[in-house]
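One structure coming up, written as structure tokens, with questions to follow.
The complex is shown incomplete by one protein chain, all other protein chains being positioned as in the whole.
Right, subunit A next:
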Amino acid sequence: MPETEVKSTFNKSTGLPRKRFYRARAHSNPLSDSHFPVPISPSHVDYSLHFPHFFPGSSKKIQFADIGCGFGGLLISLATLFPETLMVGMELRDKVSEYVKERILSLRVANPGQYQNVSVVRTNSMKYIPNYFEKAQLSKMFFLFPDPHFKEKNHRRRVISPFLLDEYAYVLEVGGIIYTITDVEELGDWMKSCLENHPMFEALTEKELEADPVVKLLSSATEEGQKVARNEGQTFQAVYRRIVPSDQTS
């Protein structure tokens, strides 16, 4: 696929990048190895590149991660809701991550002082989360409308799985929250049961869900969520908190 010329991909009136120039394959195979730079360890992540407004000079760390962020709608909403929190989207598709990058840069230009706390990286989150985040670094992780991978033999490509939850539990601080939502019932059941059966996660109560302003964004903030809403599709969410396992060495 030839690279699209970046200049021509901006909408002249809004200055925002045009999505159609960044269309890519709908689904990607997270098992195939593509070539993109991977930080050797979390201390190698170049914060001044992602957050030049804060770095150098700040000791902040990324606290929110939107896994498979797609076109970045959630990040854009969270950026102004939590202006002091650094957050990053992780996206496997090159063009899509490029789009999000351009989107953030134009928002920064159009709204001076804002959107300085969001960024995006192109990576395979299923392989490289430990390269980006230290133990207990994150307070929120988002998995919104992940690819369903219906076939049984492709279940291990799912971004929520019993094994991957071990890694998410590692990067989440105790009390940190994992948010998942999907319009595919089977996947919703799967994500919920993975979380339910994991010794280091517990469900938020109805009350807690209501009190959390982020929960409302799950179905409305992302491009995928809006598409589902337009089609009046049903959604299935599972929101869980990282806990200390009852028996530390259970």
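The criterion applied here is as follows: contacts are C-beta pairs under 8 Å (C-beta built on N, C-alpha and C of every residue); 3 or more make two chains touch, one makes a residue touch a chain; residues count from 1.
Please note the rule applied: contacts and distances are computed from a predicted model.
One subunit of the complex is not drawn; among "UBC core domain-containing protein", "RBR-type E3 ubiquitin transferase", "tRNA (guanine-N(7)-)-methyltransferase non-catalytic subunit" or "Polynucleotide 5'-hydroxyl-kinase GRC3", its UniProt record names it "tRNA (guanine-N(7)-)-methyltransferase non-catalytic subunit".
Within the full complex, the residue among A:M126, A:I177, A:L195 or A:V239 touching the omitted chain is A:M126.
Of the candidate positions A:D166, A:D189 or A:E208, contact with the unshown chain belongs to A:D166. Those residues of subunit A that touch the chain absent from the view are 29, 31-33, 40-42, 126-127, 130-131, 135, 156, 162-167, 169-170, 198-200, 245, 247-250.
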